[in-house]
Each structure stands twice: as structure tokens, then as C-alpha cells.
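Take a look at the structure set out below.
Partial complex: the chains shown occupy the same locations as in the complete assembly.
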Amino acid sequence: MLYRTLDLAYLLEGELVGDPEVVITGLAKIEEAEPGELTFLANPKYEKYLSETRASAVLVSREQLAEGKLLIRVDDPYRCFAKLLSVFYPPEPLVELGVHPAAVLGKDVTIGQGVRIAAGVVIGAHSVIGDDIALYPQVSIGEDVTIGAGSIIRAGVSIRHGVRIGCRVIIQDNAVIGSDGFGFAPTQDGGYEKIPQVGTVIIEDDVEIGAGCTIDRATLGATRIESGAKLDNLIQIAHNVVIGANTVIAAQTGISGSTKIGKNCMIAGQVGFAGHLTLGDRSLVGAQSGVSKSWPDNSKIFGYPAIPLGEELRLQATMRKLPELAKTLDRLVKKVEELSAKRNAQ
Amino acid sequence: MLYRTLDLAYLLEGELVGDPEVVITGLAKIEEAEPGELTFLANPKYEKYLSETRASAVLVSREQLAEGKLLIRVDDPYRCFAKLLSVFYPPEPLVELGVHPAAVLGKDVTIGQGVRIAAGVVIGAHSVIGDDIALYPQVSIGEDVTIGAGSIIRAGVSIRHGVRIGCRVIIQDNAVIGSDGFGFAPTQDGGYEKIPQVGTVIIEDDVEIGAGCTIDRATLGATRIESGAKLDNLIQIAHNVVIGANTVIAAQTGISGSTKIGKNCMIAGQVGFAGHLTLGDRSLVGAQSGVSKSWPDNSKIFGYPAIPLGEELRLQATMRKLPELAKTLDRLVKKVEELSAKRNAQ
């Protein structure tokens, strides 16, 4: 589809600076854009590209200046660009409407209106599949599972028996929801006995779960991902964990059993949380941190073990000087010995 | 099902402190229990909840006191609670008995008695499936695989050709057993040539493998998980690794090629082991550690790189004071310079 810059500025409620009749044929990143394309500038790191970009127009913030460039000034260039993505590019084709004959449904499965169930899907007895749901190939759904309307479950996802999934949830490929929690009691012969994991997983509305994530069922009660939380790929959520509403977690982070993460937190990648902790609402955790104790609301923590961000940055700065400090200390020891010797010689 | 406290105390060989006729309707965690439920106290962290819990009865250790609470005193409250889980909650429904018509079996596959093979399972030629095995949907089994009696293989697991799996093994969803080891020889043009990975994986009896784990086949010989070992989710086991009997490994740990982990070890989450190392029996490794050399039996190590636990804790304590130490050193340098200057001025 083609749009004039005038139309796009109108659509985005933006201020047009430059020619309103330029035709935009597509979107691109600022360093890769070609003539005819529109790009955006949101991350200050990329400001250097603004003068060089070959894009025909640039979405920028309200205050941005750029001589000789065709600009559309908006409140939030990234969100506006995101909006245009859906305008310029057709959405990914969904699974075909209906239940594919090569899907296998157990007894008393309830299927809503407008569902799309692909070949190779297996659904266990008594499960309830809401309206407008898309299940991609090889999704496995256990018994007594409920999935709310509008959810999209990608290929190879396994959802185990009794799990509850809300509306408009997206689960990326090969994620696992409801695997057994990791619980064993030592036996007298040095081995272990499995603790039955009789709880479940509850995933509330508007959650997104990344590819390859593993979310264990609770020993008792429920592991819970609250509404609007977003999990990146390959994240491990242990039994009885709670992830607060609208919390965002980056890839490869792991959260040990019974830990409760607050609402509206941002947790970077490859972070590890010990078990039985609490992280307060609106907290930030830096990448690769190791969180070994509880933290209150609004914490900003970082490091291994995690400490307040400012402290960790000071620590890292000092640490880099450590070999030098050691040398200074060495020299000082000698100097003081000299002084002391001279004094004693007096 | 309902039980009187008297019956439960009898069942657990425990000592009842309080009313024997209270009816228990279910189990719950101490901070979530409601009247009518029984809970337990095993982790001292949770002792504060003992006076507050709304539970009608609490499983505690033999010495535990708690005024006004109905107690059942036992040797091991956690194990007893685990036992009650199976008493109060029915086990998860297994796959239906028999071979589902939508499963695909290759030539000369041998199937034992009492097997449960779900829709979408594919089994390669010459494989042997023991008695009482459950294979969930979309399990893929290669050629010449053997699986021992009583094993449970969850949805989406891939077991590659020639792998040997023992009895009563549990493999959680989407794990991979027998993928190619990561071996390449550099070529003269700067590229790499694949080293054939002609070995296999042997998983002994009573092992549990977590969801999304990847266990590579050996280059030659076997990658081996010894009997009773328990692996949490998303663990990477490289080619020719050996995991000793009854060793427990937490989520997201990775073990590089040819490393041998001893028996009865406990390895925390997100730990990394370099290749060609040995970790002795009964060793403990702290979370997120980076193990870069071999360690003898009974080691307790922690850190990046991993060092003896006590040393690491001292190190971390000192490190936290590092910015302060740097300031002290700074002041001291000035002071010594003054002293020295005065001395020289004498």
C-alpha cells in the first residue's frame, strides 16, 4: 500500500515538516532505509543516523530538528511507527478457520466460535477452547484445560492438564505450561522421592509467553502470571511463583520456587532469583543479576549478588581500579615501613 | 476426600497435639491455608506464619511448639506433607491405555504390556517400548531406542536414535535427548567441518529430566545420566558429560563437553561448567557460579569463577566495602605523604 506523507501525518496526529505529497512505499530502520521509505528516530543512540538516512521521511519527537529532512513530529515516534507497521504490512496468515481433520480432540471438548485449530493439535478430554482462538500445529493440550477467547498458541506448545489460560494470551512456539515443579524429598538411601505436584498454572489475560519458556505447575495452589505480563524467550518459572501484572521479563531469566515478583517490574535478561523471595512493585533488575534476598517496591538493583544500582555501578568502577589500588597499597606499605624504620632509628 | 486429624496422625505415625476429631478437607501452603485445611512447617523462614495461619492443623517437626494450634508432630514434615498430597489429590490423568490410532509406529517396534501411547506419537523402526510406559502427544522417538518399564515421556519430547532410557524415568515436555554434540573442526578457509557425533545417550533408572532440557549425544561412547539424578528445566548437557547418581541440578545450568559430575552433588541454577572437568561426589555449587577447574569430593564452591564457599562469601563481604576501602587508601596516601614531608622538613 502507498500513502502520502500528508495522510500519514494525519493518521498519526503528527505535525508535518516538509512536502505533504511525497509517496511512502514502506518502512525501514533508520540505518537501512531507502528512498521512498519512512523511518523513525526514538533511541538517542541512533540520532547520528538522522542526517545520513536515505529515508524519504522520518517520524521524530515533537522537539526534534533536522534541517533538510522531511519530518513527521509526533508524541511517541516508536508507538507511531508500530502503528504504521500494521498499516503497511499485512498481518501474518493465521491458521485456517475451523478444526483441521488431522487434529485430535478428546471427549467432551468444548470449542468456541471462530476457532482455528491446525493439523496435529491434540486436545485432552473436558478442555474448553474459547472463541476466536488459534492453535498452531502440534500444540498439545491436556485434560481440563481452559483457554480464553482470542488467545494464540503457537506450534509445539504443551499446555498440561488443568491449566487456566485467560483471554488474548499469546504463547510462542515450543513453550511449556504446567510441567511438574521440581520437588523431591531425600530418602534414607541417598536418593530422592518425587513430591506430587498437584497444583496448576494460571495465566491471566493479555499475557505473552516467549518461545521455549518453561512454566512449572505449583506443588499446591497455582503458579500465576498476572494480566499483561510479558515474558521473553527461554525463561524458567518454577512452581508457585507469582509474576505481577504488567511486569516485563527479558530472555533466559530464571525464577526459583515460591518467589513473588511485583507488578510493573522490568527484569533484564539472564537474571536469576533465589526461591521464597519478594520483589516489590515497579522494581528494575539489571541483566545477569543474581537476586538473593527480598527487595521493597521501587527497587533498582543490579549485580551478583544484586545490590542497589548506584552502589553496584560505583563498585564496578572501583573494581576496575583494583589492580592499581593493590599496587598503591604495596608502595604505601613500603613507604610506611621506611618512615617507621627511620623513626625507630632516631 | 475427608480425613479426621486422628486418622492423619495415625497414617503419618505422628504425635497429635490437640483435637483428634477435626475434619480436614484439603491441603495448602501455610500462608494461604483456610479453615478446614492442613498445612506444614518445614522451612524456618516460614515459622512466622505458624501463629497467623488459618489452617485447622499443622504438620511440624517433633520438637516444634505452638500454643493453641492443632499440631501433628512428625519426623519430616515436608515428606509427610508430600505423602498427603497423593492421599488428598487424585493423580493427574494419564494418557489412555493402548496405542492411539493417530500414533505412527515404524517397522519392528516392540511394545510392552499396559502402554499408553497418545495421538501424534511417532516411533522409529526397531525401538523397544517397555511395560506400563506413557508417551504423551507428539513424542518423537528415533530408530533403535529402548525405554524401560514405567517411564513417562511428556508431550513434544524428542528422543533420538539409539538412545537408551531406563525404568521409571520421567522426561518433561519438549526436552531433547540425543541431539548432536557440538563438535566442529576448523577448515583452512576459515569455516568449520562437522565432526560426526556417533555416540549416544544413556539415561539410567529413576532419572527425571526437566522441560526444555537438551542432552547431546556423545561424539563417541555415551553421554550418561546415572540413576536417580534429577534435572530441572532448560538444562544443557553437552556431549560425553557424565552426571553422577542422585545428583540434583537446578534450572538453566549448563555443563560443557566431557565434564564429569560426581554422585549426590547439588548444583544450583544458572551454573556453568567448562569442559573436561571433574566435580567430586557430594559437592555443592552455588547459583550462577562459573566452574573453571576440577574440584575434589565434598567441595562447596560458589562464585565467578567458583572458589570455596567460605572464601567467596568473605570476598563478597569485602567487595561490598571496596569503594570505602579505596577512599581509606586515598586518605592514607595523603597522610603518609604529609608525614613523609614533615619528616623530610625536619
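The first chain written gets the first letter, and so on, giving A and B; residue counts start at 1 in each chain.
Here is the rule we use: contacts are C-beta pairs under 8 Å (C-beta built on N, C-alpha and C of every residue); 3 or more make two chains touch, one makes a residue touch a chain.
As the structure is a computational prediction, the values presented were derived from the model and not from experiment.
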With 2 copies placed, total copies in this complex: 3
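Simple rule for what comes next: only the chains that are shown with their structure count from here on.
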CA centroid of chain A to CA centroid of chain B, Å: 24
Contacting residues of chain A [partner chain B, same complex]: 102, 104, 120, 122, 124-125, 138, 140, 142-143, 156, 158, 160-162, 174, 176, 179-180, 182-185, 190-196, 198, 212, 214, 216, 219-221, 234, 236, 238, 240, 252, 254, 256, 270, 272, 274, 276, 288, 290, 292, 304-305, 307, 314-315, 318-319, 321-322, 325, 328-329, 332, 335-336, 339, 342-343
Contacting residues of chain B [partner chain A, same complex]: 27-29, 32, 43, 45, 76, 78-79, 82, 85-86, 88-89, 91-93, 100, 102, 118-120, 136-138, 154-156, 170, 172-174, 206, 208, 210-212, 228, 230, 232-234, 246, 248, 250-252, 264, 269-270, 287-288, 304, 316, 319-320, 322-323, 325-326, 329, 332-333, 336, 339-340, 343
